[in-house]
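Single-structure report; data block below.
Here the complex is missing one protein chain, while the rest keep their positions.
The first chain written gets the first letter, and so on, giving A and B; residue counts start at 1 in each chain.
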């Protein structure tokens, strides 16, 4: 086995880790990425709905989303020489009741105050944009600059390009601990090996909590199961990313023609596991019922596959993207709470700045690791 | 079972072959050449190949092509096909219309 030292050791070969590795390599750093699974991007990166949106986001992570959509996503396919199937046809967040419309207006106002173009539109306007929606939809929030992309291709595209730039990826390499040497995080211990780096980026999803624990850091996260399903390829119908006020499903039609929809059954925090994220027996059916109320015409579309994935649900539902001053050399990027995909390129780039420049162009103070305080 | 796999492994140079345009995954119309190319792009596992190219993600759910893809990938990597773990199986085992999947009886 070759050299186990690098400028940066990235723990976690998901889209965050892979993007960070790519932007770091572009800046001339030597990088080793350690992935526990046999496959790159085997966690949330390959198990999400593919949304690249700004609307509906918490104010604290909105700048990352807006920056990425403005500066990175439009050229990502060329940059990675991989068609990441980015489609910017807007996002509709649908409502069926007055109650829903109230939730949506609140979210819209929030985003507008950050300078995002989000509008409330009527049921008719919704159907002008997407004529397949049923009359049950009475309105929506509409963000024309939102969109979607293919999470698997984006994750593997970052990997492919980073690998070309000389980043060393090692899969099947499970990290058990970070070890401080003379007061500085320096070694990454795996089941079989020890790696060393000037900087360590911890981007291991849910597993980050256990690993951070080995240097005395706790990030309040918990697992929650989200499930997705995909249909066979259908004729091209619409390009919008969809969500609902009720959060009963979200999804889009992919470039390939299949529809990818995600959702839950309300038991996502309590699901059992057999070692791999396993679908529950009831969720896919529940998602189908949800979808058909909005899209009656999809009722004959055949579901070919379902899958599940664990979210790293942070206590306040936004990620921790932060240097750890208490543990110099360690950078955290975890707790993405089920909406990390859309901001991943921006996060990767900011992480590279954190390492190379010592600071980031975007203000990420609100995402610091030490923000968690008791309520009173 | 996770096995340590250094992705910096140097493969033999990609050489175009006469049968590169032969369709291997019929459902998604993926050719042998695309599969071979993907291995050189770094996709060393059948799961990654699947996610990268969509092989075995169509209506037959890989019933027809998964062994074929595996053989091609193994050859390109210079390993035995048995070393490559087949991709996960996922419900529904047969494509099922949304109106059916949504109609549960207990």
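To be clear about the criterion, a residue touches a chain if its C-beta (ideal position, glycine included) is under 8 Å from a C-beta of that chain, and two chains touch if they have at least 3 such contacts.
The definition used in the following text is that contacts and distances are computed from a predicted model.
Q: If you look up the hidden chain in UniProt, what protein name do you find among "SipW-cognate class signal peptide", "FdrA family protein", "MaoC like domain-containing protein" or "FAD-dependent oxidoreductase"?
A: The chain we cannot see is recorded in UniProt as "FAD-dependent oxidoreductase".
Q: Among the chains present, which touch the one that was left out?
A: Counting the whole assembly, the omitted chain is in touch with A, B.
Q: Kindly note down the residues of chain B that lie in touch with the hidden chain.
A: Contact residues on chain B toward the absent chain are 19, 22-24, 26, 32, 61, 63-65, 67-68, 82, 85-86, 88-94, 96-97, 99-101, 103-106.
Q: Which chain A residues would touch the chain omitted from the figure, given the whole complex?
A: Counting over the whole complex, chain A touches the hidden chain at residues 272, 274-276, 278-281, 285.
In the analysis below, only the chains that are shown with their structure count from here on.
Q: When the centre of a chain is set as the mean of its C-alpha atoms, what distance in Å lies between chain A and chain B?
A: A distance of 24 Å separates the two centres.
Q: Spell out the part of chain A that touches chain B in their complex, as residue ranges.
A: 1-2, 36-42, 46, 152-153, 156, 159-160, 163, 168-174, 192, 230-233, 256, 276, 279, 282, 284-285, 288-289, 291-292, 298-307
Q: Could you list, by residue number, the parts of chain B that touch chain A in their complex?
A: 2-8, 28, 41-45, 47-48, 51-52, 54, 57-59, 61, 85, 88, 90-92, 95-99, 101-104
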